[in-house]
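In this view, the complex is presented without one of its protein chains, the others remaining in place.
Labels run A, B and C following the written order; every chain starts at residue 1.
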Amino acid sequence: MKITPRPAAAIMSLSLAAAVLTGCSSEQAGGEDTSASEAGCKSADVRLVGQVRNESNPYEASWLAGGDAFAQSVGLKQERLTYDGDSTKQQEQISQLLAGDTKCLVMNVLPNGDSDTPPIVKGADQAGAYLVTQWNKPADLKPADYKTWISHITYNGVESGQQIGDALATAIGGTGGIIALQGILDTAAAKDRFAGLEASLKKNSGVKLLDQQAANFSRAEALTVTKTLLTKHGDNVKGIWAANDDMALGALEALQQAGKAGKVAVVGIDAVPDAITAIQGGKMTATVSSDGTWQGGIGLAIGYCVATGKLKVADIAADNRAFFAKQFLVTKDNAADFAQPKSNPADYECGNVFNRVAGPLT
Amino acid sequence: MTAEEVVTAPRRQSRRGASFRDAGPPVALIVIFGIFAALSPQFRSIDNVQNIVDAAAVLAVVTCGITFVLMMGSIDLSAAGVMGASALTVSLLVANNRNDNDFGLLGILVAVLLGCAFGCLSGLALVLLKVPSFMATLGVSAIGLGVATLMFAGVQPNISDAMLESWAIERFLGFAYLTWIAAACILVGWLIQRYTRLGRYAYAIGGAEEVLTLSGVRVKPYKIAVFTLAGAFYGLGGVMVTSQLGAGLVQAGDGYDFSAITAAVVGGTLLTGGRGGILHSAVGVLLVMVLTNGLVQVGVSPYWQGGVEGLIVVAAVAAAVIPQRRRNQVVK
Amino acid sequence: MSAVPALEVRGLVKHYPGVKALDGVDLIVRQNEVLGLAGENGAGKSTLLKALVGLVAPDAGEIYVRGEPVKLRSVVDAADHGIGMVFQEQSLVPNLTAAENIVLGSEGAAVRRGIYRWDAMRRLAQEQLDKIGSHIDPLARTDTLTFAERQMVEIAKVLRIEERSQHPPVIILDEPTSVLESKEIETLFAQIRRLREFASVVFVSHRLDEVLDVCDRVTVLRSGQSVGEVATAGAVPRELHRMMIGSTGSDDHYHENAAAPVTAEQPRLSVRGLSGKSFHDIDLDVAAGEIVAIVGVHGSGREDVCRALFGAEPTTAGEIRMDGKKIDLPNTRAACAAGIGYVPAERKIEGMVGSMSVAENMTLTKQKARCTGPFVAPKKQATLVDSWIRRLSIRTPNRDTAIGRLSGGNQQKVVLARWLVGGDIRLLLLDHPTRGLDIGARSEVYRLMRELAASGVATVLLADSLEEAIGMADRILVMNDGRVATEVACPSGGKPSPLDLVKEMV
Partner (left out) sequence: MSTPVAVRPATEPATVKSGPRPVERLTGFMPLIALVALVAALTIADPDFLTQRSLTAAARTAAPLIVLAAGATLVVLCGGIDLSIAALASLSTVLLALWLPDLGGLATPVVIVVAAAIGAVQGTAHVLLRIPSFIVTLGGLSILSAVALVVSGAGTVRVVDDSPVKWLDLYVAGYVPMSFAVAVIVVALIAVVLKVTPLQSWISATGYSESAARLAGTPVDLVKIGAFCVSGACAGLAAVMLVSRQFSGGPTMADNLLLPAVAAIVVGGTAITGGHGSVWRSLAGALVVTLLRVGLPIVGVPSAYEQILYGAIIVVAVALTLDRSRVSIIK
């Protein structure tokens, strides 16, 4: 046993003891009063933050690009935050961000999963930062209950899952076996989309789900899983339903390697450029557009409008506080329209920000 | 003078070749293969066996690299980052949709060399900064991912290079070209391990590093060289993933670091170094792939697959070590 | 004989924290001679040797090779100057073949451009092994060889230095005979004499008769200084011993005068029919205060019996009784609790925790001795450890020094003290307790064993040599192929001769 004192340990223990002696409180002291001040920010004072998982996939890269485009249109710069699909890192970044100056802070956030939304919302609400969230939130958490959580935007996963399911059924002529590639199992997107597929299967009784495996939204995993399933089910596989385009593209590679390119129909969701190209080239059957560029811009636009006072939270219709955005089934017929993601400044006018509402969140 | 140990008793164990303890993993492989084959007729089909071997290609190449590092008693977690960087590099250098480059084989070579460079960086951090390999390679992995993200720049590069694409699609004697490349890597790896100073020293460093120093061997350059060699394998692995996916992904190497270590260890390479080798690892890779494939084939729920796989890996290693259990044995 | 010495050392000084290891050592190794180096444990031999092969940078003083002053920065440096050493702690890579170990660091024709040529390597290694008359398979993995075989490989390896330097080499042998068999020792001595034809040899051994036998001249070190030089012709061990310890040594090397008569009626340890993987049907009784040595060749199973008695080796049959009470030894904990102590042969690996302090090593087993309730009592520990440091004359800067920094003998004393601090030791199992120790340290260990026996501790000894077994034991068990071949009484004054024992061992 070493008896030499450890200075570091001593300092830590002392500060700890001091802390315990002084008692506890429920609120952090020293923070300024941060009740949301409706409106009143000068355009130049607004701080725009876009947070997504990473910059290394096309969808989220286009999201950030959309955010940049909007910020430029109002003469600001978007701060980009990425958290590598790491829930804890996302929370840590948010809480660190909210520990700074939050007066005119506008955040357009893609929560990693449903469970990540509540603490973000709570933190933003306490700090008085304007928040727009997208994709993931628990059903019972509603923006309408909060002052600065302006809106939650998502796409109807059940609907898109069903749409591509139907497209797939049509493509294989209404009968035959298909396999499904699921996303990360504990995300709402994965579950909703799969629920959509199940609904579609009910409708198309000739289509049989041979197998379903998780490929975690990953192109590489989808490749391996598809190869395995192809050998397992052989020629019975007429179609592949993938919960996103990355997996669909992985499945396409697997088909090509198995010498079955073109013989099996593939559908996905997200309308990433590669998928659009594949659809145009006839390799893929269908996808559903979820416009990343628009998502990146619109979240900031809504927040900016509220922060600068051009829009009042109280005036926003209840249906617009949490809504499904319009999505489009992309097939060979209309693929050309989606080939180039474009940012339309008119979408971001404060009067137009809710133009793409397809319906209230159910 | 007195004589105490005059006569040496007859020896029982073999002194040269493979010993009993090397038999564990192959036996486990055969047993697990047998179980799956009995459970699922699809599993034992020729197609599926081809599929398993093809699917093992990339993991085999990555494991070749990691095996050398593990033999030294170090560890390497840089595969994910290095593969990402090399995947992006190769996809931007061969014919692709992002730029007009069309360097073909040269591009592949550059990607492999980049892998070497990253490996070298890990080695330098270990040798010069004396950072344990666990952290050094973790840091290099992060750097690799960062470099890959820089090159990615928001648009996925899709390759259109006929040769690189053909690697994943064309077949020779029933197996994809990639599989033959992996087989070649295993052969090269084995030759390096058996017939070069680099390979033998890697093995010796794992056995008794201080002795090498005492014998006047400068260990440091060999350590760097081993990491560089491993980096080359990861670089090639990144190229192979790009060939399979038809696009350069930052996530090309996701998960390969831990799978490769698992495969190597399941094959009988010790994490403490000094034992095992390329052939052990090849068996380990097959074992892991048979497991992954077999679980899907017999229809284990996707929720449980990971768990069952973990359980079987632990059981396989346990079964392999039981014959050599001794009291007072050190297990880290 | 040329006038310029092959190797000369002048005024070498080396300090370690709290210890002056070398205090102005002078040494001359002439060409074509065998120089013996003698000195007690801690006299500075190891440090001096390390300085000669570039492992230790001296604080002051010069080293001259053939008259030229040199700075030796590494083993390679030393080898380039023709200085090579066979290390006491074996320096072979266990998972390489013997051949690779022999050529390691100077592969020559065996490796071309980094590519191995196994045939050439095997031939090269075979040549080296032939030189010393060893029949080891060059392609055997080193960890499958016995200790003695490994030592031969090591000597074969250092002889490679002949190829490395154009000048006559200087070869240092640090305790090369400590575990060799007599035949091998003879071979080694023949080899040393052959070496003398073209090289200089520095021979270090704790066996003074060996030193006198093979060396031309002996330099004696004491407390980091060279205290004398003796031509071996006509010298007697006693004279050397006197120079080493600075006074006349006692003839009673094994302290037989201190041997206490054994009077216990009931055996302290009683083993019946003990069987395990490498031993069968062992019967063994050790009375309190008795020292029983077990002798046998390699593979006789005596080490395993010893470990089995400590719960470190599984047994398949038989019973063990302590003071008449049957005990179970599923693990080492149980053995410790039963008052059994074990001093392993591989001190550095199994005996001590090199990074931990003397105090921690000493109290590692008998934690109660330094604790009050479940807590460590620093004062109690300090008093306890310091008292044992004094009682066993352990040379250490203080109780918080890492044990790895002490000399071998002092390390061994700490390891022994570990079993004594609890005050509840009843049976000590000593596996080569004096391996690698020199006369002085050995003598102290012997004396300690005697005192422990006198106070009633039963001892099982696996001795370093038959001589030691005969000198120390009250009774000797001879083991052969896992079984007890015979039992020989060994009372003071009626000691058997080594030959009697060897007969039974084979």
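The rule is short, and it goes like this: a contact is a pair of C-beta atoms (placed from the backbone, for glycine too) under 8 Å apart; a residue touches a chain by one contact, two chains touch by 3 or more.
What you see is a predicted model; the values in this text were computed from it and never measured.
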In the full assembly, spell out which visible chains the left-out chain is touching. A, B, C
Check the options C:E186, C:E350 or C:D500 and report the residue that touches the missing chain. C:E350
Just the residue numbers, please: which parts of subunit B touch the chain that's not shown? 72-75, 81, 125-126, 129-136, 138-147, 149-150, 209-210, 258, 261-262, 265-266, 270-271, 273, 303-311, 313-314, 317-318, 321-322, 325, 328-332
Under the stated touch rule, tell me which residues of subunit C contact the chain that is not displayed. 17-18, 310, 312, 331-333, 335-337, 339, 342, 344, 349-356, 360, 363-365, 367, 370-371, 374-376, 386, 389-399, 418, 420, 423-426, 444, 447-448, 451-452, 455-457
It is residues of subunit A that touch the chain not shown, namely 1, 4, 6-9, 12-13, 16, 18-20, 22-31, 54-55, 79-82, 84-89, 91-93, 95-101, 113-116, 118-119, 122, 138, 140, 184-186, 188, 191
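Following the convention adopted for this analysis, only the chains that are shown with their structure count from here on.
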Sorted by contact pairs, first entry is B-C
Which chain lies at the heart of the structure, taking centres as C-alpha averages? B
If you average the CA atoms of subunit A and of subunit B, how far apart do the two points sit, in angstrom? 34
Report, in whole Å, the distance between the mean C-alpha point of subunit B and the mean C-alpha point of subunit C. 42
From the C-alpha centre of subunit A to that of subunit C, how far is it in Å? 69
Do you know which subunit A residues sit against two or more other chains? none
Would you give the residues of subunit C that are in contact with at least 2 other chains, written as numbers and ranges? none
Inside the complex, what are the residues of subunit B that reach subunit C? 1-11, 13-16, 194-198, 200, 203-204, 206-208, 210-218, 274-275, 327-328
Hey, which residues of subunit B end up touching subunit A in the complex? 42, 45, 47-48, 50-51, 54-55, 145, 148-149, 152-156, 158, 168-169, 176, 241, 244-247, 249-252, 254, 292-293, 296-297, 299, 302-303
Write out the stretch or stretches of subunit A touching subunit B in their complex. 54-58, 61-62, 64-65, 182, 185, 211-214, 218-220, 223-225, 227-234, 249-250, 252-253, 256-257, 259, 272-274, 277
